[in-house]
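What follows is a set of notes on a single structure, which appears directly below.
Only one protein chain is missing; all other protein chains are in place.
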Amino acid sequence: MPKVAMVEALSLAMGSELRADKDMVIMGEDVGINGGVFRATSGLQEEFGDLRVIDTPLAETMICGMAVGMAAQGMRPVIEAQFMGFVYAMVDHMISHAGRMRHRTRGRLSCPMVLRMPFGGGIHAPEHHSESTEAMFAHMPGIRVVIPSSPSRAYGLLLASIRDPDPVVFLEPKRIYRWGKEEVEDDGEELPLDVCFLLRDGTDVTLVSWGAMIKETLEAADKLAEQGISAEVIDVATISPLDMDTIIESVEKTGRCVIIAEAARHCGVAAEIAANLADRGIYNLLAPVKRVTGYDTVIPLYRMEMKYLPSVERILNTVKKVFAVS
Amino acid sequence: MPKVAMVEALSLAMGSELRADKDMVIMGEDVGINGGVFRATSGLQEEFGDLRVIDTPLAETMICGMAVGMAAQGMRPVIEAQFMGFVYAMVDHMISHAGRMRHRTRGRLSCPMVLRMPFGGGIHAPEHHSESTEAMFAHMPGIRVVIPSSPSRAYGLLLASIRDPDPVVFLEPKRIYRWGKEEVEDDGEELPLDVCFLLRDGTDVTLVSWGAMIKETLEAADKLAEQGISAEVIDVATISPLDMDTIIESVEKTGRCVIIAEAARHCGVAAEIAANLADRGIYNLLAPVKRVTGYDTVIPLYRMEMKYLPSVERILNTVKKVFAVS
Amino acid sequence: MSATVASFSVEYHQFLDRDGRLIGDDIPELAKDFEKLISIYKLMVQTRTFDFKAIALQRTGKLGTYASCLGHEAAQISIGSAMREEDCFAPMYRDYGTQLYRGVTMTEILLYWGGDERGSDYSGPRHDFAWCVPIATQCLHAAGAAMVYKLRDEKRVAVTVVGDGGSSKGDVLEAINAASAYDLPLVIVIMNNQWAISVPRSKQNRAKTLAQKGLGAGLHSAQVDGNDYIASHLVMEEAIERARNGEGASVIEMITYRLTDHTTADDASRYRENAEVEEAWKSEPIARLRKYLESEGQWDDKKQSKLEKEVAEVIDVAVKEYLNTPSPGIASMFDYMYAELPHDLQAQKEFALKEAE
Partner (left out) sequence: MSATVASFSVEYHQFLDRDGRLIGDDIPELAKDFEKLISIYKLMVQTRTFDFKAIALQRTGKLGTYASCLGHEAAQISIGSAMREEDCFAPMYRDYGTQLYRGVTMTEILLYWGGDERGSDYSGPRHDFAWCVPIATQCLHAAGAAMVYKLRDEKRVAVTVVGDGGSSKGDVLEAINAASAYDLPLVIVIMNNQWAISVPRSKQNRAKTLAQKGLGAGLHSAQVDGNDYIASHLVMEEAIERARNGEGASVIEMITYRLTDHTTADDASRYRENAEVEEAWKSEPIARLRKYLESEGQWDDKKQSKLEKEVAEVIDVAVKEYLNTPSPGIASMFDYMYAELPHDLQAQKEFALKEAE
């Protein structure tokens, strides 16, 4: 089996489900013949035709609002925001309708749609192409928020997201779209949408992350191992609902936790994890819970963006601090 | 001096600044002759004319996008979203432009605007009229987020917000628009936009809240006093930037902290406060940091909304828990 | 060199003048279909009587804020009567006339404004959208529904309504554009009742009509007297059948008037002249149709009294049913958030249930 990158795994998942479910359609800007600007839908229009893989006018509110309407009438639209920086015109329909349709109508209507988008920085992209505002979606009731960090998780989580009877925001860490190739069997097997993934066993400190920062987090764990520190690495993967049990179990063992996120710090998802530890996990903590995050600034244009994003070094320095204090 | 309610204090502040600053204008749906649906701009169009207090077409994106443009060209627009449930069409311009204008142009252009809106539940209003999504704005770089909880703080904080050279989201807890009348001197004195307000001194537990929940929080503190528990009450007031120093100082003294917020729990502002305590405050904590919040559901229509909103009883039960464990 | 590359016009349609007299030469069949007109008239009276009852309930603390449909009866019912059951309706918040025609019950309307989600679990067409409070968003849901019918090759049409105020919102314009781009079976009705709360039509823009927004994307666009049931029905019927037959989407502006406060939370006397309202009453749709039916010998005071009695009775039953509906219960806050309750909400539900004990 040839190894594939995450972006190809996503394409496999969408192709597999387009084949299996005639109600599924893909809609977005440039998703058709162009295959999306990152090629995540490459070849799909060719295989399934332009009534299944549909280019749209350039209008995000329209794409999202129509998807809500289509989902409520029994189809399964998988829509794309070309970059997370362009999703904000979709926020109204997501929070006011997608997340409320089932609740509002007591289950008479529902909204089985997926909103996919590449997110995060680090690819030398222009302004507005490097956003990480997953917290905005995680705070919306009625919406699942899923973030893969490897090709196989991308495949299984996207399949599950498409099949889920409720709306899912599916965030794709574009910095690792082509990193960490794996063999991915196109077997239609989905992964659960409510558990963390334990990527590395450890005993001394729990490193929690998601998306592209998994890359630096795993590298940091390697470096820590060289220094004799055994780090457990957890990929949160589904930031809503958040599987705190797995994280708390880990911290029961390690007593220390550092959360690594690319997004701005203030009111980010990392805060939710730390807040849970301050409540349910407090008696297990041997040290302060630290967050390694982006700054509360706009992510700068690319000359400075690597200074903004958490680096392996920043992670290591922070881990050092949680050991200094015990 | 007659006592005024919060909504009147807001009106005083806007009138005062319209008088002082010819560049200030008010724009929004029904802000003119109708004085806003809650009467916060009552009488202002009559006094200042319809070129200073301007009714708009029904288009939130337009209102916010134009305000960004106006602010960048040297005016000080104070715009209104009629309810927080209708602000989502403004999110794009707030995050993509208002919060970035100064940074993007290295200070060449800036965005001194205020986006006001009533928020929160508990007034038996229809669907979409009871939202508390302040976390969404608190996570946006470059934007201040301010929430008053009394007439005098409303007056001073709104004045400061209008005068601030950067964009401010000003959230008005409508459930207490007419509660807790105070004498408010219309003296043009502003309040700082970066500090918490200590509403009640205490030694045993720190209760942290903002907006309309201050009402229940103060009531809970009264009840606790009857039970011999001395609660310190902090009104966060500016959720971005957040004055953690005051909160941590209080917890250094009390060792216990309960955060009360009306919003959905997951990734809300309460999480940020707890996360800071899990880091900088950890060695002072005698008990888990607890959050009393709305549920991670849509706020229900009004028959059930009081079951959704944190009650005095829910606060007391939670405080009981942080004493049970030490 | 200059050359005209495109030209357009908007037509206005009316058959009954405000005194219930037929105008123009081309008298449509519908004007002589008295069985139909009488049944429509009855529903108009029921709609209005219900509306008054709802306001009374609100005034006596038995209902929350309520958005009246007073004055919109002909326009709304014409939409209902031009649609088929399998078509899809995406309403705004005061479209009771259309909805009653389609089978939504008065009890359901009261439940919704009485703060109970069960009101939106319509017994009417189960695929119709729920009331929509975020203005204009429903237009895109309707466009989505129309897209489904088109993709599935079903001969169904989506119909949506937005106000004169709401017509300024991007959602409407994007829906119009989508209808053009995908050639959708969609009809967008702009219900121009002259006011958006306190903001008059003239402040939304300076264009002569709101219908012409459809021209921006090349859609069929027309204006109709929305207080004239006959004209409204015919214009809607034409637009819906065009859509059904693959001849494209339409934007229909219905001219009507909001005869009372925006909602029970509003006080229209703050911002509009009584004289204007009095003048508007002279064009209102129910008296107009009644006068026409009377002039044709199809209606009289006796029939009216009987109707009023019948209507009062059915409304009474609906109100009782509403008032006797027990609380939805704590669990209902959680149970409809997802098809399957996730672990975090399961825990919150247990907490809430325990707290309520």
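For reference, chains read A, B and C in written order, and residue numbers begin at 1 within each chain.
Quick note on the criterion: a contact is a pair of C-beta atoms (placed from the backbone, for glycine too) under 8 Å apart; a residue touches a chain by one contact, two chains touch by 3 or more.
What you see is a predicted model; the values in this text were computed from it and never measured.
Taking every chain of the complex into account, the chain not shown here touches A, B, C. Within the full complex, the residue among C:Leu215, C:Ile330 or C:Leu345 touching the omitted chain is C:Leu215. Touch with the chain that is not drawn comes from one residue among C:Ser81, C:Ser168, C:Asn193 or C:Thr263, which is C:Ser168.
One chain of the complex is left out; on subunit C, the residues touching it are 1-15, 23-24, 26, 168-171, 173-174, 177, 180-181, 183, 203-209, 212-218, 223. If you put the missing chain back, the residues of subunit A touching it would be 29-30, 32-35, 37, 55-62, 85-86, 88-89, 124-129, 265-266, 295-298, 300-305, 307-308, 313-314, 317. Listed here are the subunit B residues that touch the chain not shown: 25, 51, 56-57, 59, 61-62, 64-75, 77, 92-93, 96-97, 101-110, 141-142, 144, 164-166, 194, 241-245.
Methods note: only the chains that are shown with their structure count from here on.
Think of the whole protein's Cα atoms as having one middle point; the chain whose own Cα middle lies nearest to it is B. Relative to subunit C, the most remote chain by averaged C-alpha coordinates is A. In whole angstrom, the spacing between the mean C-alpha positions of subunit B and subunit C is 36.
Averaged Cα coordinates give subunit A a centre that lies 40 Å from the centre of subunit C. Separation between the centroids of subunit A and subunit B, computed from CA atoms only, is 30 Å.
Of all residues in subunit B, those that touch two or more other chains are 61, 85, 88-89, 127-128, 266, 296-298.
The set of subunit C residues touching two or more other chains comprises 117, 134, 170, 332, 337, 344-345.
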